[in-house]
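Removed from the display is one protein chain of the complex; every other protein chain stays in position.
Letters A and B mark the chains as written, and numbering starts fresh at 1 in each.
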Amino acid sequence: MSKPRVIALSGNIVSPLGLTARENFLAVVEGRSGVAPHRETFGIPEPFAASLFDRKAVFSEAASQGVSGYNLFETILILSIRDAVQRAGIDPASSRVAFVISSIKGNVEALSEEEERVPVSVSADRVAAFFGQPNPPLVVSNACISGLTALIHARRMLLCGQCDQVVVAGAEVQSRFIVSGFQSLKALSPEPCKPFDAARKGLNLGEAAATMILSRTDAVAAGQWELVDGATRNDANHISGPSRTGEGSYNALRYVLPACTVEELAFVNVHGTSTPYNDEMESIALNRAGLSQVPVNALKGVFGHTMGAAGILESLVSMQAVDAGVVPGTMGFEELGVSCPVNVSRENRPTDKRAFIKLLSGFGGCNAAMLFRKGGAR
Amino acid sequence: MEELIKNLKLQIIEALNLEGMTPDQIDDNAPLFGDGLGLDSIDVLELIVLMEKNYGIRLTSPAEGKQVFQSVAVMADYIAKNRKK
Partner (left out) sequence: MKIVRYVSIRPDAAWLNGVPVPVESKGLALLTDLYRLHVKDYPKFFKMDLLSKLGVVATELLVEDEPGRFDPREDRAVLLFSRTGPLCNDRNYQHTIAEGEYFPSPALFVYTLANIVTGEIAIRNKYAGDTTAYELSSFSPEHFVAAVRAAFDDRITTSAICGWAEAPDPDHFEAFMMLVQQDAPDGLPFCEETLRQINPNLR
């Protein structure tokens, strides 16, 4: 009997740039960004730049689809999951389907009002109930790597035979709570971010939901995307500062690299938050892993840092990029400003390769890497 | 100045949760970071908040903060010259 494998059946992205994975991918290759300057938004005194939804537009779109009575966080999750489920043609109410939801703060916004803050786990229950899903959804809340950890965990659930398909969905909604927190950490740039650039000043936050439907299979057909391998590793160093040697990021890369050759990688889609420490750390980890020559790109200039959605969103954009034969450019990048060589470009570049690595790092010292490969002739 | 230094030490102990430490145990001239009190990058940011909250002084970056937070004496001197409340 052949070893079971895990493939992606479909995907969706709901962001300020569009309501489908396709619309969002086109924004990337056409160089459009959702990041805009904000003053007084959320009543925050210091200006910031972020990619935020027009809330009214989201709720009216949802209402037109018959979705109402949910908070913004739950609403974007439902819109994203519904589109992905329809495209995959799976039954979300099946007991052989599992839901894995990734988010850092859910609807923490409500803490500031009189209403009860709903824990992410309870929001996840409501979303699963919307789809008639009988199993309790599992929430992954692993800071900035949540989405990738969710994919890694979902893949393992399938390999263990715990279910036949998994709906993996991540979402983040911004708020006074989160923006003020990142400002207090001096991590936000008041201008559009500049990943890996010498003049980078910090990150931009973003809002989005993204969904990937995974399925177990015995054989990967041509054109199907396989989640080949992935792991989460900790720096065991500091809760907010990345390891100076890129320890956890390097260990996560080292875990997935035996399953591919460096030559077959179209690119590494890195975290690239545009904070001085993160991008420097990633350059060190890539160098240690022997990946300095492989094209690298970051999507934070387009979507901002979408936190709990980032791992899924950025993987979905990367799959479409490889399908289209493109290494997306890194918006905001101009001049390399990290200590190790990194093969990064502002412009889109052509590629004929069929695999990529998604890399993320986050607070709590966690890091994750996943290798994706498209089935068919190499 | 003596009063300012004593208050500042109490504020630092409270803001950074330096459990069991008294103002007498902090040397005015000892470095706050590195070997001194063993403070880290989040502590620098928390001291930036302390400066704004208690003295109306805005420090924009951790690098600027580290200059001011060399020792309690340097900090107190900076506060005396720049305080807005």
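Here, contacts are C-beta pairs under 8 Å (C-beta built on N, C-alpha and C of every residue); 3 or more make two chains touch, one makes a residue touch a chain.
All of these numbers come straight from a predicted model, not from anything done at the bench.
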Displayed chains contacted by the hidden chain, counting the whole assembly: A, B
Candidate in contact with the missing chain, chosen from A:Pro16, A:Pro92 or A:Gly365: A:Gly365
Listed residues A:Val67, A:Leu185, A:Cys260 or A:Cys340, member touching the removed chain: A:Leu185
Listed residues A:Glu74, A:Asp125 or A:Asp197, member touching the removed chain: A:Asp125
Residue in contact with the excluded chain [from A:Val28, A:Leu138 or A:Val228]: A:Leu138
Subunit B, residues in touch with the chain not shown (by the definition above): 16-19, 38, 42-43, 45-46, 49, 52-53
Hidden partner chain, residues of subunit A it touches: 43, 45, 104-105, 108, 111-112, 117, 119-122, 124-125, 135-136, 138-143, 149, 153, 156-157, 159-160, 162, 176-177, 180-185, 231-240, 247-248, 251, 255, 362-366
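We adopt the following convention: only the chains that are shown with their structure count from here on.
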Where subunit A and subunit B are represented by their mean Cα positions, the distance between them in whole Å: 38
In the complex, subunit A residues that touch subunit B: 184-186, 238-241
Residue ranges of subunit B touching subunit A (in the complex, touch as defined): 40-42, 45, 48-49, 61-62
